[in-house]
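Pasting a structure here, questions to come.
One chain of protein is taken out of this complex; the other chains stay put.
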Amino acid sequence: MQYRKVQVIGGRGEGPDRFRAELQSVAVDSRGRIYAAGDSEIKVFDAAGAIARRWSTAKPPLAVAPAADGSVYVGEAGQIEIFSNGRLIDTWRNAQLLGRVTAIRFTEESVLAGDASDRAIRRLDRHGKLLNTIGKDNPVNGLLIPNGVVDLGVDGRGVIHAANPGKHRVEQYAADGRLLGHIGRFNGTDPAGFTGCCNPTNVAVGECLYTAEKAGPRVKAYDFSGRLLAVIAGDAFDANCKNMSIAVDARRRLYVADTVKLAILVFEEVAG
Amino acid sequence: MSADMTRRGLLGNAARGAVLLTLGGGTGFLVRKAHGQVVWQVDVTRCLNSRLGEVTGDGCRLCTSECVVGLSAVRAVNEYSKCGRCSICPAYFDITSAVDEHGLPSEKLCPRDAVTRTPIGKVDPEDPANNYYEYAIDEEKCDGCGRCAMRCKEPLGLGAITLRVRYDRCLNCNKCAISRACPQNAFIQLPIEQALQAQEVKRSGS
Partner (left out) sequence: MNAGPQGGAGFPACRRNRHAGRPAALALLLALFTSLVLSVSRAPAQAIPYQRQVQTAPQPDTIGGGYKTPEVQRARPRQYWLQVLDVVLLAVAMCVTVWIVLKRRNRKWVVVTAAGSLAYFGFYREGCICPIGSIQNVTVALTDPGYSIPIVVTATFVLPLAVALFFGRAFCGGVCPLGAIQELVVLKPIRTPRRLDRALGLLKYVYLGLAILFAVKPALARDFLICRFDPFVGLFRREGAPHMLMLGGAFLVGGMFIGRPYCRYLCPYGALLSWCSRLAYRGVTVTPDKELDCGLCAGACPYGAIEEMRTVRWDCLYCARCYAFCPRDGQLARAKAPLVRLPGATS
């Protein structure tokens, strides 16, 4: 499987479709609109890459996730804000449970929020009430996160795939918090392994599992048994990229946030 | 004992008085202007081993070779509160070396074996990868070569290890020999309290 860069959205600059200082998270909804969290606002781009809408958030946003009903959940430090049509409709505040929300995903009945300051995944119901915590102290030290980002993905069967960079793995959890297994291991020289001190930093789940790494930045695709399918490597990203957020849409296009150039790179699968 | 004597004595006294006044005036000026000690320190925003963007090979070793003190006065220092305490630390291991049967790289990075690795916190007896580790640098062995600082800096690491000048070893030369040789002009003079504080490397991305 090979990937080819087809589009660059955003970039560093002062315009409405540009980012000034940060690009933290990227997400895509079922209609192909791209949501980007950066600076102090959420930007929505249409499929062609033009800016469709933007609104500012109370605190610098760390995660963005569009829900099926059209509302947009934004993770920040200490809270999750929920917007609809650009207007704030709800805020879930909890400094202990939602200390630094760096990823939000949805299952059928719950909202999963990755809390990087406590290194855990919170499973909340649709009203913001905590159902259970996943990944903490599991088995002994839980998610080893040195770089301040907890990222996760949910596959079609409801299994939660969480990046555990300190152990160089992607771990699978059930919704009630049981550890089901893991894939990946440290291997500096083998492209199928993860390099450096803490990789993979980010994950996304579509039809296969996508991981993002830093220091030798690359994005890889694995199948759910851990077999390497594709690598997007090297010069596609700036060498100093770190914590690149990934999103994948229904057409299997990959959206990767380049955190140095402050642009969203769009990759398409090519036959071969 | 005549006018001759007293005149010469007077002239002598006058000359001495004049020189004393000059010395006193200069001293007064300098004392009013004086401040505490100024020392040399590494500017991590310029040092090749600490600043972003330089990932070439072994980094710069001039701090080791240029210092007039036998074993350089520069040391790699680990800011513990910034350290990720990762199991596989790129400053401890040579992560490009082959992986051994425990899943760890087989070779260590420091040529003088100055970095030590100890498990801390809640230790998992079954899975060594499931632990936090403390990395300490022995200052008797470290010579400030900067390899570990190069590997620890972002994006590969968290930038917890930087090269710092140690004032129990530094002679505080008027013109530091390392500052003369440094290609990045990364040696600056700072008041002692400022020089002892940890410096931040500003990151351009998130």
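Per-chain numbering from 1; labels A and B assigned in written order.
Quick note on the criterion: a residue touches a chain if its C-beta (ideal position, glycine included) is under 8 Å from a C-beta of that chain, and two chains touch if they have at least 3 such contacts.
What you are looking at is a predicted structure, and each value in this text was computed from that prediction instead of being measured.
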Chains in view that touch the one left out, judged over the entire complex: A, B
Candidate in contact with the missing chain, chosen from A:79, A:117 or A:195: A:117
Missing-chain contacts mapped onto subunit B: 1-2, 4-5, 8, 12, 15-16, 19-20, 23, 26-27, 29-31, 33-37, 39, 68-70, 77-85, 120-123, 132, 134, 136, 139, 158, 160, 166-175, 185, 192-193, 196-198
Touching residues on subunit A - with respect to the absent chain: 100, 116-119, 141, 144-148
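Basically, only the chains that are shown with their structure count from here on.
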Rounded Å distance between subunit A and subunit B, as computed from the means of their C-alpha atoms: 38
Complex contacts: residues of subunit B adjacent to subunit A: 52-53, 55, 84-90, 95-99, 103-105, 121-124, 127, 129-132, 154-158, 204-206
Footprint of subunit B on subunit A - complex, ascending: 22-24, 38, 139-141, 144, 146-147, 166-168, 185-189, 193, 195-198, 214-215, 217, 238-243, 259-260, 262
